[in-house]
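One protein chain omitted, others in place.
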Amino acid sequence: MDVLIQSEVFDAGAELNRFSQRAANNGAGAVVSFTGLVRDLADSPLSRMEIEHYPGMTERAIEAIRAEAVTRWSLSGALVIHRHGQLAAGDPIMMVATAAPHRVDAFAAAEFLMDYLKSRAPFWKKEVTAQGASWVDSKAEDEAALDRWA
Amino acid sequence: MDVLIQSEVFDAGAELNRFSQRAANNGAGAVVSFTGLVRDLADSPLSRMEIEHYPGMTERAIEAIRAEAVTRWSLSGALVIHRHGQLAAGDPIMMVATAAPHRVDAFAAAEFLMDYLKSRAPFWKKEVTAQGASWVDSKAEDEAALDRWA
Amino acid sequence: MQLEVLYFAWVRERIGVPRETVQTEARTVADLVAELTTREERYAAAFADLSTVRVALDQTLSGFEAELAGVREVAFFPPMTGG
Partner (left out) sequence: MQLEVLYFAWVRERIGVPRETVQTEARTVADLVAELTTREERYAAAFADLSTVRVALDQTLSGFEAELAGVREVAFFPPMTGG
């Protein structure tokens, strides 16, 4: 499975090893991974993060992004895992892994996947503290990051 | 330890998890890893890869590169592992991991470390097949990749 | 025309339901938004600043000028914050 949308926690290291093993058999010399972690907040400790998603559209959007990456770069593999539901500080939120014969392709594809996941995959993060809950604002710089792939 | 030069094989997934755990405690929201694998050859199966290094200078060069990355970007951590000696096809050769509050810094630092390790850390790869052994040529594009950090 | 209309994140919270079936003759998304806004205050609150609302038609990102003919599922939500 190359796209996993799940509420369960995942083991990024185990996923990376499984992915690299398959990629090596497929001609990869370079594997890049990105893991997003729930950051604690500076002002008020985070009780939890809640991630809402749009079932159905999430899978479609991520598959489309992944297919675009496979078209643009010479890849030996591409993996996306993204959680929804309730997460604790320090938890992995999501991961992307890309493999290619050469490092330039693996890095570019991983950054491309991340830029699109940030602004084009239907997830919404909410931070819950003892003081209350607030939706995470989207960032103009994340939207702007898409321009470099246009 | 943030720089490991060793002949022993390493477990990239276990290293990534250990690194991420520490980085999360240090404010990281983004972790990027790169793993280089011994690729098999198209024409003649690889018997083994031999990596020669310059003990002493290797550690100095990598520490200098790592210190430069920590100066340039806001990082929660940076790890370099590089093997020398005899490696088999599919083996991990080396890994880099970077952690930062934000993904842009983690990606940039990982690419910077890789570009410098490729051309400025004193390692030399030799590919051994049933037909004989040959030193891997350096690539003009690897040298050129350094220009973007000038 | 009968549409399934879905709401997510703070759009959902303001409207108070995650989804509903809407009977409408609206031609475009903008027409549908205008129609809902006049129905009840909670819709007006959700759609007060459309620059902060995104729309998907049948699970594909779209625009407010898009036509609704043939569409079955409309979703409104804030800019996404995945990754």
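As written, the chain order gives the labels A, B and C, with residue 1 at the start of each chain.
To be clear about the criterion, contacts are C-beta pairs under 8 Å (C-beta built on N, C-alpha and C of every residue); 3 or more make two chains touch, one makes a residue touch a chain.
On a predicted model such as this, the values are computed, not experimentally measured, just so you know.
Peer 1: Quick one: jot down which shown chains the absent chain touches.
Peer 2: It touches the following shown chains in the full complex: B.
Peer 1: For a quick check of understanding: of B:Glu8, B:Asp43 or B:Asp137, which residue touches the chain that isn't displayed?
Peer 2: B:Asp137
Peer 1: In the full complex, which of B:Arg39, B:Arg66, B:His82 or B:Arg103 touches the chain missing from this view?
Peer 2: B:His82
Peer 1: Against the chain that's been left off, what residues of chain B make contact? List them.
Peer 2: On the side of chain B, residues 36, 52, 54, 56-57, 60-61, 82, 93-94, 114, 117-126, 135-138, 142-143 touch the unshown chain.
Note that only the chains that are shown with their structure count from here on.
Peer 1: By the document's touch definition, which label belongs to this structure's chain graph: line, ring, star, complete, or other?
Peer 2: Topology of the interface graph: linear, an open chain of contacts.
Peer 1: So how far apart, in whole Å, are chain A and chain C when each is placed at the average of its C-alpha atoms?
Peer 2: Comparing mean C-alpha positions, chain C is 26 Å from chain A.
Peer 1: So how far apart, in whole Å, are chain B and chain C when each is placed at the average of its C-alpha atoms?
Peer 2: Each chain reduced to its C-alpha mean, chain B and chain C end up 48 Å apart.
Peer 1: How far is the middle of chain A from the middle of chain B, if each middle is the mean of its Cα atoms, in Å?
Peer 2: 23
Peer 1: Scan chain A for residues touching two or more other chains and write them down.
Peer 2: 36, 114
Peer 1: Could you list which residues of chain C touch at least two other chains?
Peer 2: 83
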